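Input: a single structure, listed below in structure tokens.
Left out: one protein chain. Kept in place: all the others.
After this line comes subunit A, so read on.
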């Protein structure tokens, strides 16, 4: 019953939007602009992206240059964020750390989106035993706490930033897979898909030309939020010594390296911690805004 009702509404909605002649992305953008928090989020994200790109230009020092005589300098005009236990400039390290965190965030999520979407489409479209197998694998993966699974993956591959990225990508696959699968399940019941089948269109064309574009918007929302989680997970792995290896200025690693000096030199923890907090906040605000815009259920 519910499905029937949905079908009818959908049929009506599609032509109405086309009549308006406002491209859906523009409509979404306008709605997004009205959401002040989302704009702040976007601003933070753009700010960190710029920092990441310009790090070599902005950074006053080489992020890996040690100067043991200058250990634990408090923040000053020379070292804006102070120096760490090796006398390295924390400001420079935080700047370069932005590159790493964003890189891990974007690419791990890209990886999980690609694989998750592919598996989700296959599971949703073909159904039956294919769906059963893929969905059970997802269930099993989701049964583990994600950080534990990431640690397991890194333990197998060996600790490095790249493997941490792979681990984070792997653990997020089921989230996207399930999302896409459920979306595909509803989309494939639509009349236009049936019509496409009826005229003998190939499966691959139906999948990529019709089902995929119509299932992707929740993925975009989920991806933005997932970047935030991925950055935290990368920092957690770094903190545990299973991510970036020294002297890489990964934020989580910087926290781990400095935690012994929390009383003596709190700035060694404060700045990388703030950097993690801000980027994650940025992505979360932006993701929430996108969800409000793109999720029809939230539109009101």
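By definition in this document, a contact is a pair of C-beta atoms (placed from the backbone, for glycine too) under 8 Å apart; a residue touches a chain by one contact, two chains touch by 3 or more; residues count from 1.
The definition used in the following text is that contacts and distances are computed from a predicted model.
Within the choices "Peptidase M19", "Periplasmic dipeptide transport protein", "von Willebrand factor A" or "ATP-binding cassette domain-containing protein", the name that UniProt assigns to the complex's undisplayed chain is "Periplasmic dipeptide transport protein". On the side of subunit A, the interface with the absent chain consists of residues 64-66, 68-69, 71, 85-86, 241, 245-247, 257, 259-261, 263-264, using the contact rule stated above.
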